[in-house]
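Dropping a structure here in structure tokens format, bear with me for questions.
With one protein chain withheld, the remaining protein chains of the complex are depicted in position.
Let's look at chain A:
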Amino acid sequence: MESSEDDGGEPLSRLAEWRDVTPLPQDDGPNPVAPIAYKEEFRETMDYFRAIYKADERSPRALRLTRRAIHLNPGNYTVWHFRRLVLEPLNSDLDEELDFIQRIANSNSKNYQLWHHRRWVVERLGTNVRAKELHLIKSILSLDAKNYHAWSHRQWVLQALGGWEDELDYCQQLLEEDIFNNSAWNQRYFVVTRSPFLGGLTAMRASEVRYTVEAILANPNNECPWRYLRGLYKDDIESLVNNHEISSVCLKPCQEFRDAVVALWTSDSLPLDPDLATAICGILEHVDSMRASYWIWRKNKLPVAA
């Protein structure tokens, strides 16, 4: 069993435990490109790791060595791979392994190898750790609500182990904290479309439209709910266009909207185009000037009014 303390950085060459091992230096070859100025501790740890790895020694001290190497070099997939090879014959406590990963994650929460290793451990522990896992991801997201790795892991846990019941509520909570959090909107879509408890997109559409329209009205400059609304009608644009509730959001009510459009029109010399879509493109060309070329392009792509 591994010590919960780190080695303290004592050089391995000075430890009696490692006396029988000849470290294997990195053979950089005669003409290395972009050589790295390794620090001594790093170089030494990796030299011992190479020796143990080459010898395929799957022992408790090998496990401790991988821990040390991971602290210095958490991106090294070879070290993580070897750690997995060592964990199994040693019959290690995988719950403790989750704690180890969590400690590494505190300073490396965006490291692919770490999350992959976590997945490997969770696969072996099964549904027993589902609740703990979902809870842990929540705590990571509470520090950074948009951590892509955490969201990826969360989606994997839900799909592999379940736990969908509270997920929509969780999305709701995150959106209450920050309605601009696109990761939370994405997760909401994920839940609405895939949760075995909610009935699928078509069944959820009406309630989701209400929720989204409310979000739009509260912050019309928020890109997320607009895209989400459109997403609710994926593959069914006709229904989107014909939905009175939605068109009243966009054009509410028609004359007031047109007045606003006219008020935005900045040109005195050119009249506003009677075709609404063309007019809007013309306005956007001015008020969203960074995308002026895009709006002109869009305008030119519009079907010609009859």
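In the analysis below, a residue touches a chain if its C-beta (ideal position, glycine included) is under 8 Å from a C-beta of that chain, and two chains touch if they have at least 3 such contacts; residues count from 1.
The working rule: contacts and distances are computed from a predicted model.
Per its UniProt entry, the chain excluded from the display bears the name "Geranylgeranyl transferase type-1 subunit beta", taken from "K Homology domain-containing protein", "Cornichon family member 4", "Geranylgeranyl transferase type-1 subunit beta" or "Mitochondrial import inner membrane translocase subunit". Taking the complete complex into account, A:194 is the one of A:61, A:130 or A:194 that touches the chain left out. Residue in contact with the omitted chain (choice from A:64, A:138 or A:227): A:227.
Checked against the full complex, the one of A:92, A:183 or A:243 touching the unshown chain is A:183. The chain not displayed touches chain A at residues 26-29, 31-39, 42-43, 46, 50, 53-54, 56, 72-78, 81, 84, 106-113, 115-116, 120, 144, 146-149, 151-152, 155, 180-183, 186, 189-190, 194, 222-224, 227-228, 230-232, 234, 289-294, 297.
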